[in-house]
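For reference, the structure I am asking about is given below.
Coming up: subunit A.
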Amino acid sequence: MTQTSTKPDAATGADAAAQPWSPRIVAFVCNWCTYAGADLAGTSRLQYAPNVRIIKLPCTGRIDPLFILKAFEQGADAVLVSGCHPGDCHYTAGNYHARRRWGLFRRLMEFTGIDAKRLFFSWVSAAEGQKFADLINAVTDEVRQAGPFDPTNPARKRPWT
Partner candidate 1 sequence: MKILDASKLSDLADTLAGAGYRVVVPVQDGDRVRYAEWSPGATIRTDAFPVNSAKDFLFPRSEVIDRYQLDGDDFTPLEVRPPAPRTVLLAVRPCDAASLAMLDTIFNWDYEDDLYNARRAATTVVPLVCTRADAQCFCTSVGGAPDSSAGADALLHPADGGSRLILEPLTDKGKALVEAAGGALADGKAAPDAPADVPARFDPDKVRAWLADNFEADLWDLLSYACLGCGACAYACPTCHCFDMQDEATRTESVRLRNWDSCGFALFTKHAGGHNPRPDQAARWRNRVMHKFSYIPERFDLVGCTGCGRCARLCPAGMAMLEACTRIEEEARKAPAHES
Partner candidate 2 sequence: MTTPIGYYPGCSLHGTGRELDQSIRALAEVAGVDLREIKDWNCCGATAAHSLNHDLAVALPYRTLALAEDQGLAEVLAPCAACFSRLKGTAVRLARDPKLAQKMTEITERPYRGTVRILSIIEFINRLLDAGLEAKLTHPLGGLKVAPYYGCLLARGEDIVDDDPEQPSGMERALVAAGCEVVPWNFAVECCGGGLSMSKTEAVLDLSDAILSDAEDAQADAIVTGCPMCHSNLDMRQRTINAAGRGPHDLPVVYLSEILGLAAGIEPERLGLDRHFVDAMRVAERMTERSA
């Protein structure tokens, strides 16, 4: 392997530091309801906060707690998980499985020091474009109030020395 040397872009870091903090939120959503709900928000041209990055899964049943841990580890200020309303799951029961899993996992997260204010769960159907937009705005506002995720939180990755 050849070693190519590129200069680190020192300016990037400085710029980032200069910018005011804005929440970074990772959303894990199901393909059939919430992703489609977000699409509807788009086709309806509803404006909402730009802080959320969606990761699409087929179903909330697919969402492993490891995903949530990883997002916090990488420095997300909050995590949103959203899927189909009970009874509406495209796969009949994935959301029920997910609901139970979160019911336990969120307790563990809170107990180990991740503020419940940084963990969001919702049901957004494919018809709820407005709910999606409102949700993103509410979540963003609440995270803004909670402030940045503490870099010394044990869940969070710190630079190696």
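On the choice of candidates, all candidates are chains of the complex that A comes from, given by their letters.
Note that in this section contacts are C-beta pairs under 8 Å (C-beta built on N, C-alpha and C of every residue); 3 or more make two chains touch, one makes a residue touch a chain; residues count from 1.
Fair warning: this is a prediction, and the values are worked out from it, not measured in the lab.
Engineer: Looking at this complex, which candidate touches subunit A: 1 or 2?
Structural biologist: For subunit A, the touching partner among the candidates is 1.
Engineer: Going by the contact rule set out above, which residues of subunit A touch candidate 1 in the complex?
Structural biologist: 3-6, 8-9, 157, 159-161
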